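Notes for the one structure printed next.
Showing just some of the chains, left in place.
Going in written order, the chains are labelled A, B and C, and every chain counts its residues from 1.
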Amino acid sequence: MLFHVKMTVKLPVDMDPAKAARLKADEKELAQGLMREGTWRHLWRIAGQYANYSVFDVPSVQALHDTLMRLPLFPYMEIDVNPLCRHPSSIRDDDS
Amino acid sequence: MLFHVKMTVKLPVDMDPAKAARLKADEKELAQGLMREGTWRHLWRIAGQYANYSVFDVPSVQALHDTLMRLPLFPYMEIDVNPLCRHPSSIRDDDS
Amino acid sequence: MLFHVKMTVKLPVDMDPAKAARLKADEKELAQGLMREGTWRHLWRIAGQYANYSVFDVPSVQALHDTLMRLPLFPYMEIDVNPLCRHPSSIRDDDS
């Protein structure tokens, strides 16, 4: 099941740079693991924003929520979730 | 170059059903042609909405605009465009 | 899987009363069938509004979308969907 997720990251401007770097490295490692296993289907940076549009493929809403809660940057993110379904006009195999 | 596009369709509730059906059929045919040629990279229906999230792959902003203007449902749509770029954490080939 | 849905109905003020009555009767019949089969888990009227908060229990996002699209009042509704999951503090059997 697919979910469209917008994540906007708001790190405090005075956060310790080492802590910020560690958080980002941890986030990247976890994200890439989720991509390899197919859970995090797409990840794009929105130009000019510290934000991304993502598509997740999960077996349930609970799995989506648990995945998002595990992200190291979760406490610093605004998250917007929209459930997706196949569009009747789509001819692409990977749109569902 | 990738662009994230949200389209929300607002047909007048009293539109002639035959006209609505023709518009939707024309839209579908054009959309599928654009998918076949790779311009309309992704198309998902947002659950519960007469709306979609799409990703377009175009050589220029002008090409994106010309494509959207050709859509038969364009006069009835609210369109929201966000330019995308590769996310440094993405490991997927098809995210750029 | 549970989804929280807010539906706000906006019938044109000059709609033919007979048509409005028929739409509402059809909506009621379909809604009650969905309640009997367990798909439409909860339905509450929001006081002072022609609007409701509902909870749907469906096997997939696609099933949710197809159900909402079948509602006779769908063309006249603004719909807002939020996926739900079990709250770790809930002790109620029927909250998931």
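By definition in this document, a residue touches a chain if its C-beta (ideal position, glycine included) is under 8 Å from a C-beta of that chain, and two chains touch if they have at least 3 such contacts.
The shown structure was predicted, so the numbers you read here are calculated from the model rather than taken from an experiment.
Complete-complex copy count for the single protein sequence, taken from this structure file and not limited to the 3 chains in place, is 10.
The definition used in the following text is that only the chains that are shown with their structure count from here on.
Contact topology of the protein chains: fully connected, every pair of chains touching.
Distance between chain A and chain B, defined via averaged C-alpha coordinates, is recorded as 22 Å. For chain A, residues that reach two or more other chains under the stated contact definition are 2, 82-86. Chain contact summary for the complex, chain C toward chain B: residues 3, 5, 12, 61, 64-65, 68, 75-76, 79-81.
Within the complex, the chain B residues that touch chain C are 13-14, 45, 47-49.
On chain A, the positions that touch chain C within their shared complex are 1-3, 60-62, 64-65, 81-86.
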